[in-house]
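Missing here: one protein chain of the complex. Every other protein chain is in place.
Letters A and B mark the chains in the order given here, with residues in each chain numbered from 1 onward.
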């Protein structure tokens, strides 16, 4: 309760119970934070996610398809689950964030079905004050779990957070930066219990292409474009109960450098993944996010396009029915991706690039 | 059927079966009106309500949380239920309303769960022609009930309704104005059967503050702002099947004084309640609406802020686990509420104030 502005115990009067968010000084290494508002996910969330993204991956759309692969029902889209867990962390972690710096080591664990209740908590795993002493970097490992306490996803993110009082800064904690993997290792990928792609229905899924058809280095233009409206990203971001004000308060944003509400970066991830269906229809499940970078801000009115590169093609130990692809999907705005916009020689993203997402998917292998 | 323009029985020809709404002359004291379109509420409505408002109250978001408090599942948000019942009354009561004048004596009764079917009826409890003889005030008590015929909510509202023909007005009915309570009395508040807050999870709910922490007179700035788009309020209002044309027909509104579609006042209530989570996270259930005033019209593009005042703090007879707070929540537009915009000395609302809502909530008490 230390971060609440509390009732004055002597008068019984309530000063102000509202949360303005944590500042850098409020975080302690190894601290555990329980995030508010457990959320039962339902068929309503699934339908809204389709309406907001146009996603068409058969595994998440069809109970019949999922049952044909050994699952009890269509599991929740992995990114929808990510956003719901992420949203819960915002009021405690990033309300005063200057910037969302990165993601790493995100694994999707137990599948989530409508009716499951998701809760989230975070552990502070790194802290480093910036040289200017006005802000610092906070590393957290956030975990989403279901009503049985099973982990459903787990990831690290790091954000730059302002200090409460820049003129009289508190002493900085000893700097600690965690070791993070460049990518989730194959042996750490979780294949859902019971999932078998032996009888995978390629026609229903929308493409005849299998894991074998995607060699490392291959680049895929996803062709389609999708224009984004204010109401759409605001609906999505509220659905995830993400309260970051940059997404909602147009009046406050007028006075900011951006001038407009920023689109939640996770919505850009979801749109890129939905666009990637055209070319990667059988990338049926995201099992890991290895990293992500929001290269430029996204605003309502932008038209999003995407392309992907196959980074690696991995066998899954003990499995002949499925394999993993490590992908890099780039979302660009107002620019078709037939020429694969990317970085310049100094590693700077093209000005049209919004997102670079490094992730790992499961894909059916051809029957041998 | 008297208010339908009917088939001409002699010719068998249909003149016009569409409803243009009732006029003041069409109401009779003590008349009962059955409203159309029973509605099964579902997880889809719940998800949309979250996407439209960003509401985060744990009781309405999590089956697991609700079960921990003795309920069978997460009940429907009280205001969502209110809007669905209200919407059904519009075609019969307020399609020709000049103004929605007030609400009173609204009680939330049996909890509503996804799968329940809501129906609505109204009883005319007051009529008073205006001095200008061009319109009159109609008072109705509207009741929502579930598929077992149990009342789920019940409220009075009064509206100013035009007369059909201003030049040849029908004789006015004897004026009758009902007695209405200033607030629902504590002993009339309905605590859901089975609800126990003895094991209330403050961390999951998002705040350590209990009923004891909110003394009468306390004022709370809810801090956050939320900008509203046309598509958002139109989606909300259609979800409630509220057909009032001022919310939907931009072409007709261009010719009106407003110039734009008006946002349904109930959506402003919902946004204010959702914003109030930041500061009142444990105000888990609305049990009464004592009154409400839409001080100024709300339009798309407005950024809403809110603050609340604790009007009264009441014990609930026989309960140690929970108490009631009577609150006044004010929603303002385009203006943060740190200085609590309200009324001037003559009782006129500040020009930024959209809504003043007087309502009563349940809140957990601290274990003694």
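The rule is simple: a contact is a pair of C-beta atoms (placed from the backbone, for glycine too) under 8 Å apart; a residue touches a chain by one contact, two chains touch by 3 or more.
Values in this document were obtained by computation on a predicted structure and should not be read as measured data.
Check B:117, B:256 or B:351 against the missing chain and you find that the one touching it is B:117.
Checked against the hidden chain, the listed residues A:33, A:48 or A:152 yield one contact partner: A:48. Set against the missing chain, the residues A:184, A:231 or A:362 yield one that touches it, A:231. Remark: the residues of subunit A touching the chain excluded from display are 42-48, 50-54, 56-58, 61-65, 74, 114, 203-209, 213-215, 217-218, 220-227, 229-232, 235, 278-281, 301, 303, 310, 334. One chain of the complex is left out; on subunit B, the residues touching it are 1, 4, 6-7, 12-14, 16-20, 34, 36-40, 42-45, 47-48, 91, 114-115, 117, 119, 147, 229-231, 234-236, 238-239, 241, 243, 245, 248-252, 261.
By definition in this document, only the chains that are shown with their structure count from here on.
As a whole-number value, the distance joining the C-alpha centres of subunit A and subunit B reads 36 Å.
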